[in-house]
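See below for the structure under consideration.
Excerpt of the complex: some chains, original placement.
Letters A and B mark the chains in the order given here, with residues in each chain numbered from 1 onward.
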Amino acid sequence: MATSAVSRPKGASAPGAEDLKKYLRQMVLIRRFEEKAGEAYSLGKIGGFCHLYIGQEAVAVGTIAALRSDDYLISAYREHGQALARGMTPRSVMAELFGKVTGCSRGKGGSMHLFDLKLGFMGGHGIVGGQIPLAAGMAFACKYRGTDQVVTCYFGEAAVNIGSFHEALNMASLWRLPAIFIIENNGYGMGTAVARASASLDLSHRAYSYEMANEVVDGQDVLTVRNAMEVAVARARIEKKPTLLEIRTYRYVGHSMSDAAHGTYRTKEEVEEFRKRDPIVLLRDRLMQEGQLDQAGYDALEKDVIAEVEDAIQFADSSPDPEPSELFTDVYAPGA
Amino acid sequence: MAVITYREALNQALREELQRDQNVFLMGEEVAEYDGAYKVSRGLLKEFGPMRIVDTPIAELGFAGIGVGAAMVGLRPVIEFMTWNFALLAIDQVVNAAAKLRYMSGGQIGCPIVFRGPGGSALQLAAQHSQAWESWYAHIPGLKVVMPGTPADAKGLLKSAIRDDDPVVFIEGEMLYNAKGEVPEQEEFIIPLGKAEVKRVGTHVTMICHSKTVNIALKAAEQLAAESIEAEVVDLRTIRPLDTETILASVAKTNRAVVLEEGWPFAGVGAQVVDLIQSEAFDLLDAPVLRVTGADVPMPYNKQLERLAKVDAAKAVAAAKRVLYLA
């Protein structure tokens, strides 16, 4: 299997300036949303585990830009970014983080378990690797029904060492399931650098064990991500073949709210170094250089985003908890 | 009524539900070209083709998860575990995905899936292949657990399980596959989940059982009858949700109970039944409730030791006599 070169599939239109601005806004929204979520966590408004997406915005935005509205997505516990990029409102996501009944999962799921069936956003899963077979199963359903939907599955690079990755990718390739498996390689699984967990650093090459197409993608450039994803989506939708994408990115913040951004397993300098290729700055500068955006335009965009996030916080804060009786609902189907 | 085997009854249930609903498919190791390791799926590949009767690699965690994923978007998978022993490898998907999706998603995502296959011991399969897992699955909110003991129950309950909108753990008895029994022939023969059945009426002692222990209880009841002791045999059929009403009604009549199960004693299904009876019918009990379980050891290979480790009618009779203070 050769790694396919990134070339735009026939019929796919190159993103225009408006698209790019949309991506920029989405990335800024995720960034500001996550910053606010971090604050709310410190204030005790959000509890449990909370894993922020700061630094990885281009992965969610770039990949989702290549999807259709009837496609399915599934992710791990670090999924706020993908949820927002998919179009879930900041209100419904923030309210979920606050545990409110207005949240996307009625306050019963929390940060790690965001769901929105209408948008095909199939969760937020907390067991490392657990969502990979689920993704293959949804892709199986697409094939079974003969639709041309595709399934996108996100997981961290540390998940490539767990059995479910192996089992699911083998079956996905064997059965030609329309799935795109995305390794979000942010360099670390908690405090463990890739090289301390994976016998081979070429994570995308694991696809060869399953004769699956694969590619390494620069995850800080949203357009590169989108391009690579378009190829993978076309392969799934038209050729009915899965792809493994290793998208290289970086998380600026700690693993979760209880983990420091640096100090234990990585240096401040390393984080600073990666921040130089910030996905938002890269796209903003590009748009500015191309004359598609000026400082005022960017400021307006940011202001708008901040207002939207602020509104989400207000909404979440003022929403009610679920009724006590909800403790016992949704264990089984209604009427069961 | 036709007399068919438990295996044929399961096969009929699968065939009828596959015919009735395009969303139903069967997946597992050797289910298609090999007709099933225990031939439960005989002929189904031929009738329904490879998209609906799907052979898998040996990858329990993976294909259980694939089933759950398919169920999340509305298909109705029937996932066969060649035996429930191998499902230990897949248990994370059963417990952390299937059983919790509806709750975690605030009711959005259902999981209408059936996990099925033989459980418990057969003959001389030794420690890793002779285990009864019903108490584990019944511990988990979000799952239903069904264990038919007769061909009719096998058919009627499997049809219900496939139509159910929640994940069902359906544990068959490997030693029951060849058991014969009458099964109603009408197409819509359905037995609702959650209903126990009194398999023999009696007045002196209640024997509570499920799956393979149903026949053992019936045999014990016969032996007891020879001594003029009338045992009532209550077959749980569904372990979760437990039919507390039927159990308590029988104990209210007999005031004594023995609980049988194939598995190990510690925190087994029987412990829960005992808990139920003593907490809800304490004042009605004339004796402690006794349990008859498999020996508290890994299953030995040797035939004689294996026999000693298993529940049998003699042990059930002895327990019944003890609660009647006849021994």
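Here is the rule we go by: contacts are C-beta pairs under 8 Å (C-beta built on N, C-alpha and C of every residue); 3 or more make two chains touch, one makes a residue touch a chain.
Here the structure is a predicted model, which means the values were calculated and not measured.
A.B. asks: Across the entire complex represented in this structure file, what number of copies corresponds to each chain label?
C.D. replies: Number of copies per chain kind in the whole complex: A x2, B x2.
Methods note: only the chains that are shown with their structure count from here on.
A.B. asks: Based only on mean CA positions, could you tell me how far chain A sits from chain B in angstrom?
C.D. replies: Their C-alpha centroids are separated by 41 Å.
A.B. asks: Where on chain B does chain A make contact in their complex?
C.D. replies: 25, 51-52, 56-57, 59, 61-75, 77, 92-93, 96-97, 101-110, 141-142, 144, 164-166
A.B. asks: Where on chain A does chain B make contact in their complex?
C.D. replies: 72, 74, 103-109, 113, 115-117, 122-127, 130, 132-141, 143-144, 163-164, 166-168, 170-171, 174, 329-333, 336
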